[in-house]
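Missing here: one protein chain of the complex. Every other protein chain is in place.
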Amino acid sequence: MTLSRTHILALLTLYAIILGLRILVEVVGPLGPITGQLLTLLAFYIALGQAFNIFLGMTGYVDFGYVAFMALGMYGMASGVVRAYEAGLPGYYGIVFGLIQTITLTSLLALIVGGIALRLRGAYFAIATISVNEGLRYLVEGLDIWEGSRGLIVSGPLIRLFGSEGFSLLATIISDIMVFSVALLALVISIVFLNTRIGYALKAIREDEDAARVMGVNTTMYKVLAFTTSGILGGLLGAAWSFKVASIYPPDAFNILYTIEAIILVMLGGAGTLAGPIVSGTLYGSLKYFLAGILPGFQLLVFAPILVAVIVVAPEGIVGALRAYIPATRRFIA
Amino acid sequence: MLEVLNVTKRFGGLVALKNVSLKIERGERVAIVGPNGSGKTTLFNVINGVYKPDEGRVLFEGVDITDLPAYRRAHLGIARAFQIPRPFPNITVRESAAIGALFGSYYGRIGVREALEIADEKLKLVNLYDKRFELTGRLTVPELKLLELARALASKPKLLLLDEIVAGMPPAMVDHLMLLVRRVADEEGIAIATLVEHVMRAVVRFADRVIVLHLGSKILEGGPEEVLRNPLMEEIYLGRRWSP
Partner (left out) sequence: MADITSILPYYIISGLLVGSIYGLATIGLTLIFGVLRVVNVGHGAYIMIGMYVTFWLFTLYSLNPFITLIPAFLVGLALGMLLFYVALKRLLRAPELSTLISTFGFGVILEELAKVLWGADYRGFVYSLGSLYFQGIPLPLVRVWPAVIALGLVIALYVLLYRTRLGVAVRAVTQDPEGAMVCGVDVERVYFLTVALGIGLTTASGALLAIYFQQGINPYIGHLYTLRAFVIAVLGGLGSPIGAFIGGLIVGVIEQASVPLFTMLGAPNPFGLSVFLTFTLILVILLLRPQGLLGR
């Protein structure tokens, strides 16, 4: 389906509203329940869902090691900043260097894992990806890379590079805008994919890979493309997020919680749909935020049963269900 | 146009195809006949690249395609319509058909918009145009077979491999479908190879030439009437009467 202009415009408007609110809150302070933290969470989860959707949603392969990309992004950015500080270079060198490291590391990981693991189907692929994630984590600890289990301290170098004023901006609004840019980039890439041959190839792969190949789809190429794109976006998200943490420890960076959240976001909104991650990111982010006050850390207890229910009852997710049960929406919602 | 040269395919100890050779010319309609287990489906899988033969070569338009992966063969213009339709249940009928167009012999030359136009055109042809926004998973089995055909045709094939597409369809629809395929194939010069388990009159009328496979070997080849009259046929089917 070629996506309707209205649909794309509507999504972009939603993005603009959230970003606008974030900036507004920064200037005038919280608007009732809408605080900077809430909007940060929304941006993060929308970005996470939108980025992971490109792989899980569009191909139907479950990457249980997705957090490895975010971890490499966090480490890539943080170690870039630390290196710039140690070399006595100005701060923005560190950020540029960090971005280059993030993209290099995540594409390398994606190409290596994609080249190997994407030859495996379903269960075997899932097992391989979990192993890659844990393997990487223990490699970082075992060989003492990036300070290993002692943790890579970022806040110190950041404060010295940018001053405490600059650091606090970087840790809040600037990193939020970066997170936002990742979400937007992921949205734009999704639109491009869905509107071109790539999207059709990925849909065919998701529905029936063998049939897709017979119909002329170079399945390996498109799977690796989706995996790498989604992986680099995950890395960029990790890089943007790294400004918010004081130090990075392997168990936190490679925490499977992020993978769980990413899966929930994609499946709840509707795998492979364009609007799904916005819907589920908003739901999940707000619930996590509002629960944090009353029952901190309870969001998974709420969402894990919802995830199981969605898979069993409505595997097409919220947006997918709209498309399935209200035929008129199929023409314009993707 | 298609040449299969001395192809042998084994699965473990089982020989599924034994030294099979055949030719299909441009625009020709060939029925490949044989009982269950005769190697028909394996032959199709060798032609469109799902299996690589252990021995022998496959040539398409004079080019050796034996080592080409399945998807590259689709780009060259070999299309397949599966016996058991392989629907893409969660996408619309229109998108399903468009996938055929995007990755068939138009590959790399058309965009999504043109593919959707081609899809619409072929869906009109098989009478599914009204259901083009329906999810594929909701079609009935005969409708799925029509979609399978539309998708294959949308790829603008030079050679169309029809798995037993008529199996399990009501007789009236079989006639209609065969006429339709024949008309389109004539208009566009598509060669057709169709698999047939039981020799039916509709198929006999449809095919220019019949090839009979038995236990992996080609045992008969010729015009339909001639093949049907051959006493070997009765032996193969163990006295089973083909439908009138």
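For clarity, chains are labelled A and B in written order, and residue numbers in each chain start from 1.
The rule is short, and it goes like this: a residue touches a chain if its C-beta (ideal position, glycine included) is under 8 Å from a C-beta of that chain, and two chains touch if they have at least 3 such contacts.
Just so we're clear, the structure is a prediction, and the values are computed from it rather than from any experiment.
Trainee: Given the contact definition stated above, which residue among A:F44, A:F64, A:F97 or A:W241 touches the chain not shown here?
Mentor: A:F64
Trainee: Specify the residue from the set A:P90, A:G142 or A:G156 that touches the hidden chain.
Mentor: The one listed residue touching the chain not shown is A:G142.
Trainee: What chain A residues would touch the chain not displayed?
Mentor: On the chain A side, contact with the omitted chain comes from 60-62, 64, 116-117, 119-124, 126-128, 130-132, 134-135, 138-144, 148-149, 256, 260, 263, 267, 297-298, 300-301, 304-305, 307-308, 311-312, 315.
Here is the rule we use: only the chains that are shown with their structure count from here on.
Trainee: Between chain A and chain B, what distance separates the C-alpha centroids? Give it in angstrom.
Mentor: Spacing between the chain centres: roughly 43 Å.
Trainee: Which stretch or stretches of chain A touch chain B in the complex?
Mentor: That would be residues 1-2, 195-197, 200-201, 203-204, 206-208, 210-219, 316, 320, 323-324, 327, 330-331 of chain A.
Trainee: Using the touch rule from the top, collect the residues of chain B that touch chain A in their complex.
Mentor: Interface residues on the chain B side: 48-50, 69-72, 74-75, 79-80, 82, 86-92, 94-95, 98-100, 102-104, 107, 111-113, 115-116, 133-135, 151, 155.
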